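Excluded from the complex is one protein chain; the other protein chains are retained at their positions.
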Amino acid sequence: MAQLTYREAIARGIAQEMRRDESVVFLGEDIAAAGGVFKGTVGLLEEFGPVRVRDTPISEQAILGAAMGAAMTGLRPIAEIMFADFFAVCWDIVVNEIAKSRYMTNGQMTFPLVIRSGNGGGLRFGAQHSQSVENWAMMVPGLKVVVPSTPLDVIGLMAASIRDNDPVIFLEEKALYATKGEVPDGDVVDTLGSAKVLRQGSNATLIALGNMVPRAQLAAEELASAGIDCTVVDVRSLVPLDTQTILREVSATGRMFTVEENPRLCGWGGELASIVADEIFYDLDGPIVRITTPHIPLPAADALEDLAIPSVTRIVETVQKSMNS
Amino acid sequence: MAQLTYREAIARGIAQEMRRDESVVFLGEDIAAAGGVFKGTVGLLEEFGPVRVRDTPISEQAILGAAMGAAMTGLRPIAEIMFADFFAVCWDIVVNEIAKSRYMTNGQMTFPLVIRSGNGGGLRFGAQHSQSVENWAMMVPGLKVVVPSTPLDVIGLMAASIRDNDPVIFLEEKALYATKGEVPDGDVVDTLGSAKVLRQGSNATLIALGNMVPRAQLAAEELASAGIDCTVVDVRSLVPLDTQTILREVSATGRMFTVEENPRLCGWGGELASIVADEIFYDLDGPIVRITTPHIPLPAADALEDLAIPSVTRIVETVQKSMNS
Amino acid sequence: MSLDVVAPLLLDDKLDLYRSQFALRQFEKRAYDLFLENYVKGTSHLSIGQEAIAAGVARAMRPDDWTFATYRGHAHTLARGVPMAPVFAELMGRANGLMAGKGGSMHLTSVEHGVMGSYAIIGAHLPIACGAAWSAQYRGTDQVAVCFFGDGSTNIGAFHEALNFAAIWKLPVIFFCENNLWMEYTRTTEVTAVANPAADRASAYGLESIIVDGNDADEVYAVTAACVARARAGEGPSMIEAKTYRHGGHSRADPGKYRPDEEVAEWLAKDPIPRYHQRLLAEGASEAQLVEIERAVNEAVDVATEEAKAGAVPGEDLLMKDVWANGGAEWRN
Partner (left out) sequence: MSLDVVAPLLLDDKLDLYRSQFALRQFEKRAYDLFLENYVKGTSHLSIGQEAIAAGVARAMRPDDWTFATYRGHAHTLARGVPMAPVFAELMGRANGLMAGKGGSMHLTSVEHGVMGSYAIIGAHLPIACGAAWSAQYRGTDQVAVCFFGDGSTNIGAFHEALNFAAIWKLPVIFFCENNLWMEYTRTTEVTAVANPAADRASAYGLESIIVDGNDADEVYAVTAACVARARAGEGPSMIEAKTYRHGGHSRADPGKYRPDEEVAEWLAKDPIPRYHQRLLAEGASEAQLVEIERAVNEAVDVATEEAKAGAVPGEDLLMKDVWANGGAEWRN
């Protein structure tokens, strides 16, 4: 058992898999000599050398094209896109090439690759360095999408993503890099497509992802003392999606709230709402409510960013208002 | 009054606005001399000359960057992205630059520009030339998103988009280019953010967009003869979204079905479902059901593409099954 | 560009190269007919006039080398040894198609033949080819990747990123520009800052500027073989610009009317196939030998057409197959 930060867990997860599999290689901007701009990959160059851990130019299309070409010819590359916002400069390689080529070739090609990226806000970096882009990826058939919320999940889901034979978009929550958690010694391997029930309640079910998970947990504690007993589900993986757990936990309480860092329109919460409103409509006791960042670009100022992203207070107030009306 | 094809309506709408406003300029690949690969812009070079109607290299980032820079300095550019799938190669300019710069600059800049693009499937062009990307754009704060379903709407919404002071993603449904419709003489100007109720029924409300609108209408006719009387709403504009009309029409029947060409996850139908399940939950009489393309890349073969995209038969069967259960 | 390392072609090799070029031509002509007869439903982009390139390059490659083609990729796919019938069937959207109809004309792929895909978004496959080359370098297999693209594709960002990336990592990849003068309906020089869109940019990546006659299969072969040797020797990437012309329009039934008559005539006179035919006669082949090659090819095209037409229409099972490596399409449990 050790206490590890979320940031340290990244390198730990990657190293664990690079040790057992020579075909795992890693490329990206400033990931080798510098150990990553978020210091998430410190030590990997030293342990695995410059042939397996390579710095690249600022050429995101080349980075992901290289990962794709390597994956289709037998390697298991990990590529870093420094900030998730930068997916926009290489989106074609992700959505038109990596996501579709297995299907288009009728299964002739396989793309065992992981694209890691720093996701989300909270660091006052402004609109072009703070986006939560999990929905950009969830929207595209052929991509798996993983967003861990704890150091332990980082390691286990990273290992599962690297071992998976499909392309995985692995989003690391920038706001969580400094958070700590217990991690067992030895290898950790988790399962993609499994949500976690973090708290069981009887009145309402809060469904959260990534950086919103600890906030949902804190909100649930506050709500409990105000007499509203909430289940909290950490989705962890948007594709594959653990609809069994989600449907079961919403059925059990009859009320569903999503807590989403993304701007509202077409967020994963909308997708979940539509699944629930279709498949367990008659188990619902009241409206489905989404708590999201408003549909605006994220502002840079700390005061404004804090107003934008769902806070514990906003979660508590929204749930209370809806449950008491 | 004249009969016009959807394709002819494009050039008509653009010409109408270029005549009244010198600041409207138009650029894209093969749009001038060739009149567009879908022949949607025939005659514009001849009428407005090569200074206002310009062919470009295959450089989508340059095309949209040019449109953005021109818009912030007083022009009203129209840019073509030939196939909507190609947004992926210039997505940064759309989502990180055009969509956000007004907000980031606290309103110092304005971006009156239109990006037109051929959207959707049905032409057996395969996975990289057939995508319905309306949700890619809807997801991003700062973009307006318009998808006309008739020649008349093409002209009126094109005019409204060009006159609008915000960036508009104007998606032309490739499968509809050859369809015809009545168009009055003289200028036509419509309003962004207004849905159209095409048919009023009492049992269920079908909400459709673009190429799915005529299918929803045909399905409604079939359903009517089977005793299920449906309202059909053409959304027309995803942002701004006419939630008043949608909420009213769903409340009136108590049942909502969406008909979406996009692959399922995070589609606009999910967003609408979540709005309805929140705001008029108690008006609902049964599950909300989404009829979408399965969450797969679009196949090229005609037989497979026809299986993938919602057909009139699938709409009819899905509605019947749900209404009778 | 020194060609010393390249093995010269013998007459038999050249007869084979003729067969290959002729087969590509006849395949494309049949594909055009099938399009007009509405057997081919989607789009298609033919290489008629450009056959010397696909054939000459393939000749310079080892079976385990990789090609990356564009939407104009029938010829490049067949030249690597992929049989005609599944390609025809793919164009027709049949279950016996190369990818069971799921990819279509623009995405021909046959991994077993080293045909690592045809890509329909301009520029995307240049970085992807870098990745395959990187994998060969990492695993020490001395495989080489060849990536075809058009003149118009040199102005897109991915071109630039891939060239720089290949150069700095010394990747075994050959970027092959087929300069047929035209993008879809626009002349490339009208929208390109330099006269030779690939060759004039080689120096921006520390590469040699190489221009070849794309209508001469022997020259294409020799220069490509030299670049392949260089790549296998660990000396890094090359870029080749071949001058050529498409006889027809850009795609589907486009008659290509935007091109001046004299230009078309000039290039028809440089048609690689009659030219090669004449060369073979001059180098000692008999007319009878060539006629027999042509007959056999024509027969093969007919047989393949019928085999393709006999294919079944693909159904729901194929539709929901192979999104994921487990063979399925499920996104939920």
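Things worth noting here:
Chains: A, B and C, in written order; residue numbering restarts at 1 for each.
As a convention for this text, a residue touches a chain if its C-beta (ideal position, glycine included) is under 8 Å from a C-beta of that chain, and two chains touch if they have at least 3 such contacts.
Bear in mind the structure is a predicted one, so any value in this text is a computation, not a measurement.
Residue in contact with the omitted chain (choice from A:2, A:58 or A:178): A:58. Checked against the hidden chain, the listed residues C:108, C:163, C:225 or C:273 yield one contact partner: C:163. Per the touch definition above, the residue from B:68, B:115, B:183 or B:323 contacting the chain not shown is B:68. In the complete complex, the hidden chain is touched by one of B:110, B:179 or B:251, namely B:110. Along chain A, the points of touch with the absent chain fall at residues 29-30, 33-34, 37, 55-61, 85-86, 88-89, 123-129, 265, 294-297, 299-304, 307-308. Counting the whole complex, the residues of chain C in touch with the unshown chain are 155-161, 163-165, 167-168, 190-194, 200-201, 203-207. The chain not displayed touches chain B at residues 25, 51, 54, 56-57, 59-62, 64-75, 77, 92-93, 96-97, 101-112, 141-142, 164-166, 193, 239-244.
Assume only the chains that are shown with their structure count from here on.
Centroids of chain A and chain C (each the mean of its C-alpha atoms) stand 40 Å apart.
Chain A and chain B have Cα centroids separated by 30 Å. Annotation: 36 Å between the Cα-based centres of chain B and chain C.
Contact with two or more other chains is made by residues 85-86, 88-89, 126-128, 265, 295-297, 299-300 of chain B. For chain C, residues touching at least two other chains, in rising order: 100, 102-103, 107, 119, 121, 124, 157-158, 318, 323, 329, 331.
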